Structures are given as structure tokens and as C-alpha cells.
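For chain A:
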Amino acid sequence: MENMVVKITQIILSPILALIVGVFFLGLARKIMARIHWRYGPPLIQPVIDMIRLFYQKSVSHGRMFDLGIILSLAGSIVVVLFLPFGQICPLAGSGGLLVILYIMLLAPLGLALSAGQGANPNISIGISRKFILTLGYEAPLLLVLLSVMTHYKTISIMEVVNIQQRTGWSIISFPLFLSGLAYFLILPAILGIRPFDMTSATQEISSGPMVEYGGKYLALTVLEHALVLFISIALFVNLFLGGAGNIVSFFMKMLVVFVLCLCINAVFPRFRIEQAIKYLWKWPTLLAFLGLITTIAIRS
Partner candidate 1 sequence: MNESIKEQLESTFKAVVVNILEDSRIVVDVKKEQVLTVLKFLKDRNFDHLALVSCVDWIEEKEFELVYILTGYMQGEKEYTGQERLHLIVKTRISRQSPQFETVTGIFQNAEPYEREIHELFGVKFEGHKRLTPLFLERDYEIPPFRKDFDTRQYVQDVFDKIPFVENNDK
Partner candidate 2 sequence: MDRNQITKWLKAPAKMANKYSLHAIYFCTGCGIIEVPPVITARWDAERFGIIPVATPRQANLFLITGYVSVKTLKAIIRTYEQMLEPKYTVGFGSCPINGGMYWDSYNTIKHLDKYIPIDGWIAGCMPRPEAIFIAVTHLWTLIEKGMANGYVRYKENYEFYRKNQEMALGKLDWPALYQINSDSKAVEYE
């Protein structure tokens, strides 16, 4: 009974915690980018202020799917959060693991595409097609990376991966897996949708792409969704390669370090065109991940 109560509390709390961390990261991103530009920058709670404003604003819907798609996308991200260990908190540790995450992670771009597709703006279709091509680009190396992790630890449970790393050390500094870790870090900007790979929501060329018809509450939901995607992809990296963490604070510190590294990449790089992005993603990260997978299999068997 007591176990049940703890589990339910965890299920309710962990998405909220993920949202808080994600929104904090959004604010931090704006502040750090401003400081890199030698500006003072907005207050850290600026995304929260924006969100309050957006929720009070009137919003225009473009049809039934426009409402449902964005909720589907948000729900998909929240479900992924439940499968991810956050420190030692993992509400659905026993079931699924990496395979489920692989499937459900696709719901976020899919829902956004379904929803945005209701708008008649041509920028939306350009943005969505770029988003799917980019997803295709990073899914291949991501699959290879996750396969090599699963082969190396002979499990699909992330909790188990974390626990083994707690005993034997981080996998990013162990021999066969550091190739996979490097590959994951190289595709991380593509998963996050930041600067070298922000062609899906490029404000200058396609006026923020799929987001062009979103306003008011819908825009606020997409911002929340983006915050969750930030949380998920960084938390997955920390769990798989940086050894997870025993408690929430050290887990959060590890996420922060990875995120600031990504921000530095965001600050110095210009934007790829979509075919350059695919060329990059299917070359170096895929090569590294493939090499990592082969070495892992060779060592393990």
C-alpha cells in the first residue's frame, strides 16, 4: 500500500519536476546567450512571464487536430519522462526501458506535425518536412548508440544501466562505449533543435516554421513541449553515459554541465542547410556509433 502511494506521488511529481527543470533551462539559455553576446539579458524567469502572458492571451484554433496534435505531442513527452530515472526516482523503472523510449520519443515531432499541418501556411509544411528529415537523420545514429549500450550492459532497463555504472564507473570513459557517447553528444544539438540544426524553426527564413500559426495557449504548450524535449534528451545522455546519479542534485548538476556545453555550440555555429545536416549526421556520428557497436559486440561475445 505504502509502495503504491510512493509510486503515485512519483508519477505525479516527476513530470512537474521535468517541466521545472526544462523551463529553467530555457531561461538559462536566454541569459547565457545574452552574456555571450555581451548583453545583460532577460531575467531568469522570463520564460515563465512569457508563458503567463501566453496563457492569458486569446488563441485561435485551426481545427480539431490542431488542438489534439499538440496535446498528443506533450503527452508523448510526459510519458517518456516517466520512463527516465531522475536521480533514483523512476516511476516506471520496471517496464519497457530503452525500447519504449525509442518508440515514444517519436510522438513529439509526430504530434507537432499533425497539429501544425492544420494551418494553411506554406512555411508550416516546409518546417515539418525539415523536421522529419532531421528526425530521420538523427534516429539512425541514435538507434546504433542505444543498441551498443544495450549490448554492452546486456539489459534494456535504464535503471540497471545506471546501477552498473554506479559500481563500475561512467561508461563514457570506458573503452568501447566512449565512441557511442561521443556519437550521442554529436547528435545532441540535432535532438535539441539548437543552432547548427535549428533549420526546422528558423525565424529568418521560414518565420519559425511549424510554429508560425501558434499563438496564445498553443504557443505556450509548444514551449512546454520544447522544455520537456530539452529535459529528455539531456537526461538520457546523463543516464546512459555520465553514470546517472544517486540523488537529484548531482543528477541536475550533470545535466547543467551538458546543457551549457550545448549552449556554447549553439552560440558559435551558424545554421546548416537541411541537406548539409543530413550529410553531417549520417557521416561522422553514424560512423562513430557503428564503430562503437561493432567493437562492443566483438568484446562482449
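Before moving on, here are some points about what is shown:
Just so it is clear, a residue touches a chain if its C-beta (ideal position, glycine included) is under 8 Å from a C-beta of that chain, and two chains touch if they have at least 3 such contacts; residues count from 1.
How were these picked? Simply put, all candidates are chains of the complex that A comes from, given by their letters.
Model, not experiment: these values are computed from the prediction.
Screening 1 or 2 for touch with chain A: in this complex the touching candidate is 2.
Of all residues in chain A, only 30, 34, 37-43, 46, 49-50, 52-53, 56-60, 203-204, 207-208, 211-216, 219 touch candidate 2 in the complex they form.
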